[in-house]
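Missing here is one protein chain; the remaining ones are kept as they sit in the complex.
As written, the chains take the letters A, B and C, and residue 1 is the first residue of each chain.
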Amino acid sequence: MGLLNNTLPDNKLVGAVDTAVGWGRKSSVWPMTFGIACCAIEMMAVFAATFDLDRFGAGIPRATPRQSDLIIVPGTVNAKMAVRVRRLYDQMAEPRYVIAMGACVCGGGPYVKWGYNTVKGVHKIIPVDIFVPGCPPRPEALMDGILKLREKIGREAVFARRNEANTQMNAKYDAVS
Amino acid sequence: METLIDFFTGTLGLGPTLALSLAYATAIGSLLGFITVYAMFAIWMERKVAAHIQQRFGPMEVGGWHGWAQSPADALKLMFKEDIIPSGANKVLFWIAPAIVFCGVLAGFIAIPFAAGVQIVDIDLGVFFIIAIASIEVIGVIMAGWSSNSKYSLFGAVREAAQVVSYELPSATALLAPILVVGSFKLGDFNTYQAEHGWIIFSNPFMWIALLVYFIASLAGCKRAPFDLPEAESELVSGFHTEYSGMRFSFFGLEEFVSMLLVSAITCTLFLGGYTLPFNFLDVANLAAPFHLLGVAVLIVKIFAVIFVQMWLRWTLPRMRVDQVMTMGYKYLLPWALFAVAGTAVWHVWMEG
Amino acid sequence: MEALEMYTVDDRSDVYTEELKLNLGPQHPSTHGVLRVELSMDGEIITASRCDIGYLHRCAEKIGENVTYLQYTPYTDRMDYLASMNNNLAWSLTVEKLLGVEAPERAQWLRMICAELNRIASHLIAFGTYGIDIGANTPFFYAFRERESIMALLERPSGARMLYNYIQPGGLRRDVDENWVTDVLAFCDDFEKRWAEYNTLLSNNRIFIGRTANIGVIPQDVVYACGATGPVMRGSGIKWDLRRDVPYLKPYEEVDFDVPVGEGTHGTLGDCWDRYWVRMREMMESIRIIRQGCAALPGGEVMEKVMKKMYKTPLTPEAGEAYMRCENPRGELGFYVVAEGGTSPIRCRARAPSFCNLSLLDSLLPGTMIADAVAIIGSLDIVLGEVDR
Partner (left out) sequence: MNEQQLHDKLRATGLGGIGELESSARDPFVVVEASVLLEVMAFLRDDSETAMEMLHNVTAVQRETGFDVVYHLCSYSRHHSLTLKVIVAQPEGEAGDWEPAVPSVASVYPSANWHEREQWDLLGVRFNDHPDFRRIILPEEWIGHPLRKDYVYPSTFGEIPLELDAIPLYERDENDPPKPSEPRPAGTPLTQPPSEYSTRPDAGGRAPAPEKKGES
């Protein structure tokens, strides 16, 4: 997609294709089976019967980074793990999204002061789309994060050149989420 | 097929060669269309069946009613996803493997009779043609696994090779039982036989063994649980397609469902009466011209019943280990298949002779 | 060990083969977190393995030396995050031992009920994820369904779904509401039916037994030598449970329960199936304990006035050291705390059961297949948060 990304003029036809592709992307966000710590259990709860993330089409956890669209980083990333998280992110195919789940991943959490080897937020390592705070976040919070991500994906321009307003809106949205 | 050719030569007045090519193109085009629609539906169905077995709902939001648009959305996304070829991979093989896998399975469908006259070619050795052509898939899987330059992929490919080649034996042997009854390899003959004499499964008690053996062996052939060793998610990450992404990966996904369709179609045609109704209370094959297409619907309902059982098993049973799979194939299924064939032969000689 | 010898490698073959190095983890669906195992493979058979841990090291012991005794309770939650009540309990008992205080009776009984509920929740995860390891996805969803009810029960007094921080030195954070005990009993009735369902689905499945029986056999002397505890130890037929043998809470002396041990039902004693089955039966024993606990729950305060007064300032035990062992779902959790009179200890060591159980892995894997490796890792039921701390 690299060549076409944001190169075409912003007209009705390109807009329609953008909408369709955006719909496809946002309706099938396959997360990666990737658990680090406590938050992974709540992430599993989101996939399980009570919360059932599959309702939004995001319920096929893929074990390999190549086939997944979303990496939920659930749990403290330390120095030893950060290298691996980075590599996993690099192995994912575009478009790829990152949800930082939990206080540790958002900014160090309880380990921010005395943690000599914890990374104070996974956004130091890989770019993050959505931050879901909490220790651990309730499953509802993670679901909300994924719904927010769906909104964000749906608004992405795949082919059309982003005009000024679009860029600003996205920037604003990024700042909020 | 003949109807189509007649239509092109007679009604449109085209030359025979052109008519033949056009007829095949139309037939294969509609087959492809059918398979695409089927695969979309089957993937959605798999997710729904899995979800309901697991006390969930499965896809609910995408497209409105019970997430019916889930599979098109997945397809759209995969189409526009980046296609990664790992740097250490053998590019040609990596590129061609999904196509071979898919084509091998697809080619099997040209011999399947969907209804009276709805069959692309009624090959003389139809049953063995399907078994043979579907095995091409193994080559594709091995290519995929080897060319990915990943150890997990290699494990998956080797497992696939061992497993599928081993399970060809019991499945082909089990199919000999209905062939003995009908006395023909032509798939069309099975339907005419069953329309006259009732379903083959009821023809003798040994046929149940043959059906069971073939069903289990066909599960292994489609890499369905409990025989999903080549992709064993908890052991080999994703097995032979670990390194595939985007559209190429979706071919492997489709292939699994299409081969499910193929083996279910064989099961239905050879054991469960093909497109005929139980006890033949409505002779579907000999209805007036457009209504004989009802047979397609009958067959599809049967196929989905078999596919549902496959899904049911997948979401209930644990996975077997590789040596257990081999043991099962050679030590249990093959002798039982031979027993079923011998039993059928003896039964029919005794009953009829 | 005889079962393992069927996979010996024939080295007389003149075919040139090479050892394959396979890296299992840290991101792998069945390493239960971020364990990494370097495997040397000869085809499907493992010839050597090397565990690599530390991908979830979160400096818990360093933090323990820097925060106060009460502030450390939430950090104990995050060690074995599947059984945080039990961790809280172990830490609280250690600090109580240092302080020389004891929780009031009602608090002790509630502690026992909460710890047992959490033990069930933890074993449910073990059951569900073990199913996934073996290739059956559905048990996981069934297990999570019941786990949600336990979480809802524990959320009511503690306010948290997973990391409760409810048991604290000297008692409990707050009392339970009046309907809680009734609801716990209702859950117990429900759970017994579900438990039978699990056995139909997974425990008695032929394929499951075929995959787990005779695999990963741990002899009793190896259990002692490697310091394995909990269900791993009991799976090898050693009838030892701290709750019964060294009761660390008074109610454990009064309630009546069995200690299930492995019996080699489907093969050798101490195989994966025995460990699994010990866990399954422990859930039912926990239900028994909870029932008796709910019946005998005394009234009164959950924290005494003396203790409440003590909390006005940070707890400052006198100089001394204490080692306290508790029976966690995964084995014996020991806290070793050295105080020198300040508001925080100078050493705060956690002897994690998963850490010791995992140290067995390298000796278990050689000779098995890669699918067995997954089954063995699952049957040890490790939590990486506790292994690395």
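The rule is simple: a residue touches a chain if its C-beta (ideal position, glycine included) is under 8 Å from a C-beta of that chain, and two chains touch if they have at least 3 such contacts.
Keep in mind it's a predicted model, so treat the numbers as computed, not measured.
Omitted chain: which shown chains does it touch?
In the entire complex, chains touched by the missing one are A, C.
Among A:Met101, A:Val119 or A:Cys135, choose the residue that contacts the chain missing from this document, as touch is defined above.
Selected residue, touching the omitted chain: A:Val119.
Would you mind spotting which of C:Arg119, C:Arg211, C:Arg275 or C:Arg325 touches the chain that isn't drawn?
C:Arg325
Looking at C:Lys21, C:Arg206, C:Lys308 or C:Arg347, which makes contact with the chain not pictured?
C:Arg347
Write the list of subunit A residues that the hidden chain touches.
79-80, 82-83, 86, 107-108, 112-114, 116-121, 123-127
Tell me where the left-out chain touches subunit C, residue by residue.
Interface with the chain not displayed, on the subunit C side: 53-54, 57, 59, 61-62, 65-68, 71, 97-98, 100, 224-227, 238, 240, 245-246, 314, 319-323, 325, 332, 334, 336, 338, 340, 342-344, 346-347, 349, 351, 355-356, 358-359, 388.
Everything below uses one rule, namely that only the chains that are shown with their structure count from here on.
Could you work out how far the Cα centre of subunit A sits from that of subunit C, in whole Å?
For subunit A versus subunit C, the centre distance works out to 31 Å.
Report, in whole Å, the distance between the mean C-alpha point of subunit B and the mean C-alpha point of subunit C.
45
Of all residues in subunit A, which are in touch with two or more distinct other chains?
If we look for residues of subunit A contacting two or more partner chains, we find 33, 48-49, 63.
In subunit C, which residues are in touch with two or more of the other chains?
28-29, 141-142, 145
In the complex of these two chains, what residues of subunit A are touching subunit C?
Contacts found on subunit A: 32-38, 40-42, 44-45, 48-50, 63, 65, 75-76, 78, 80-81, 84, 88, 104, 110-111, 113-118, 135-136, 138.
Quick check: in the complex, which residue numbers of subunit C touch subunit A?
So the residues of subunit C touching subunit A come out as 26-29, 33-34, 54-59, 62-63, 66-67, 74-75, 78, 81-82, 125, 140-142, 144-145, 147-148, 161-163, 384-385.
Of all residues in subunit B, which touch subunit A in the complex?
Residue list for subunit B touching subunit A: 47, 51, 54-63, 67, 69-70, 72-77, 79-84, 233, 237-238, 241-246, 249.
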